[in-house]
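And then chain A:
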Amino acid sequence: SPGTGVDRGLSKDGSGVVAAIAGEPDQLDPHRTSAYFSFQVLENTFDTLVEPGEDLVMRPGLAERWKVSEDRLTWTFTLRKGVTWHDGSTFGADDVVYSYRRIIDEKLGNAWRFDGVKDISAPDDSTVVLKLDKPVYNLLSRIGGHKGLAIVNKRNVESGKIKTRPLGTGPFSFDDYNPGESIRLKANSRWWGGAPKIPSLTFRFIPEPTTALADLEAGEINWTDNIPPQQVERVSQNEDLELDSAVGNDYWYLAANQDRRPFDDPRVRKAIAYGIDRKAVVQATQYGNATVNQLAIPKTNPWYAAYSPYSHNTRRAAKLLAAAGVRDLKIDMLVTKEYPETVITGQVIASQLEKIGITVQPREVDFATWLDKQGKGEFDMLMLGWLGNLDAEDFYYAQHHSDGDFNFQKYSSPEVDRLLEAGQKETGKKARKDRYAEAARKIADDASYVYLYNPDVVQAWAPQLENYKVRSDGAVRFRDVRLAD
Partner candidate 1 sequence: MNAPGFAVRDLTVVLGRGKRAARVVRGVSWSVEAGATLGVVGESGSGKSMTVLASAGLLPPPAAVTGSALLGGRDLLKLSRRELEGIRGRRLGFVFQDPMTSLNPLLTVERQITEGIEEHLGATRRAARDSARVLLETVGIPDPDRRLDAYPHQLSGGMRQRVMIAIALSCGPDVLIADEPTTALDVTTQAQILDLVRERQERTGMAVVWISHDLAVVGGLADDVVVMYGGQVVEQAPVETLHSAPAHPYTRGLLGARPVLGRRRDQLTAIPGTPPDPRALPSGCVFFDRCPVKGDPRCETQVPDLVEVGRRHFARTFCPEDQ
Partner candidate 2 sequence: MRSEPGPGTGQDAQSVPLLDVRNLCVRFPGPREGRHRSWVHAVEDVSFAVDRGQTLGLVGESGSGKSTIGNALTRLVPPTSGTVHLDGQDVLAARGAPARELRRRIAMVFQDPYASLDPRRTAGATVREPMDVHRMLSGRAERNRRVAELLDLVGLVRETAARYPHELSGGQRQRVSIARALAADPDLVVLDEATASLDVSVQAQIMNLLRELQGELGLTYLFVSHDLAAVEHMSHHVVVMYLGRLMETGTTDHLYTRPAHPYTQALMSAVPDPDPATERNRERILLGGDPPSPLDPPSGCVFRTRCPLAVDECAGPVPQTTVSANHFAWCIRTGESLSPERLRRFVH
Partner candidate 3 sequence: MLRFSLARAGHAVVVLLGVTVVVFTLMHLVPGDPVRVALGTQYTPESYEALRSASGLDRPLISQYFHYVGSAFTGDLGVSFRTGEPVTLVLLERLPATLSLAFAAMVIAVVTAFPLGVYAATHQGRISDTIVRVVSQFGVSVPDFWLGILFILLFSSTLGWLPPSGYVPLTEDPVGWLSRVIMPATAVGLVSGAIITRFVRSAVLESLGSEHARTARAKGLRRRIVRSRHVVRNAMVPIITVIGVQAAILMGGVIVIEVVFAWPGLGRLTFDAVSARDYPVVQGAVLLVATLFLLVSMAVDLLYARIDPRISIR
């Protein structure tokens, strides 16, 4: 019970689960946070209308079913009956409308996900209608692929408590918060998906991977996703621990600033693409726990398309450079310590590109500065990853369309623009997939991004923790987990 001390390790009766995550949530308002660590917690406390299944296909969530009109401009969602908030009050269509309107009206960070949504209404207590002004093919993944679209409680929001004591409808309810240390959730026995099998779920914040692993080995925690990459091999051999991985949906890439010479020349960008040994990068950053990919979308994603035009080929790279008339190229590469893989990659790439006569000078800044520099275009090249995308459009449009919000590398290709726009309008899944695959190939050919890899989602847990599954979207779900004795 709360107030009698926080469980530090396995709870006294051995029935709770302690999971170590690598950092502390900044806040627990799902609409306002953008921190990965927040979502790890919120995944278990909030629900969305629909949610991705293991195959990343959208399944019913708070909405039991939905219907799309002929013109694809009206979406009607029918909500589950008998859903209650953690405080016992009843959940209804108004809550959905309130949540969505909040995001749109307050122009919160996820407002872009409602692009094209004209109106939201609740004709009755269990129906929500979304009216669009243009067809949005991937509306489901937009509103269900991300807990930032969670349905929140109006009173909880207005009292301001949502930031630290969120009230959701999810499988676990908020119990206790120790800043800097841990958050504890307890099972929501009335959850619509069935009561969780564990009474409590504690997230501890352990930034240091070796510490997290040590704690897991010592039995202080039951689960972690914060495993030192170089130890993955060893842990997987360890009989006393379970370790599993899935090819993740995230991807990491390099982008050169095409507003600056000579990066406006595709040959230079391609030279970089040829000059890089992705395997070595993967080895250095992830100790092999990643899949090399020359496009954004991983194999496990329904939108995957195979394409790998580049091989590690310094001769070719050098030739391309020579053809572009570039010599003694110095590249200022923006990396950030908040994402250590960028720093390591920077050093690896520096050593690789040295062989084709390019000097890479990594510039390590904190992420705030990094974002600033990216926004202002003050870089030659940068590395970063995109996390948590599901739909093909999410992978390409904003990044590579001439008008894309995140096209910081200033790529502009009429053909790609056309293909991406077509992808938005296409209705058939197959046709849509083809449009995007074509666009992706073109993007890769132009080396708008130099794609590097999809990191594996690697998680480890104690064997007593049964029924846990590693998901390729990285969502950490404890709703079905059991603890064996």
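Selection rule: all candidates are chains of the complex that A comes from, given by their letters.
Assume a contact is a pair of C-beta atoms (placed from the backbone, for glycine too) under 8 Å apart; a residue touches a chain by one contact, two chains touch by 3 or more; residues count from 1.
What you see is a predicted model, and the numbers here were worked out from it, not measured in a lab.
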Touch-positive candidate for chain A in this complex, from 1, 2 or 3: 3
Chain A residues touching candidate 3 - in the complex, by the definition given at the top: 5-6, 8, 26-27, 29, 32, 34-35, 106-112, 160, 163-164, 178-181, 204-208, 210-211, 214-215, 218, 220, 338, 366-373, 375, 384, 386-387, 398, 405-406
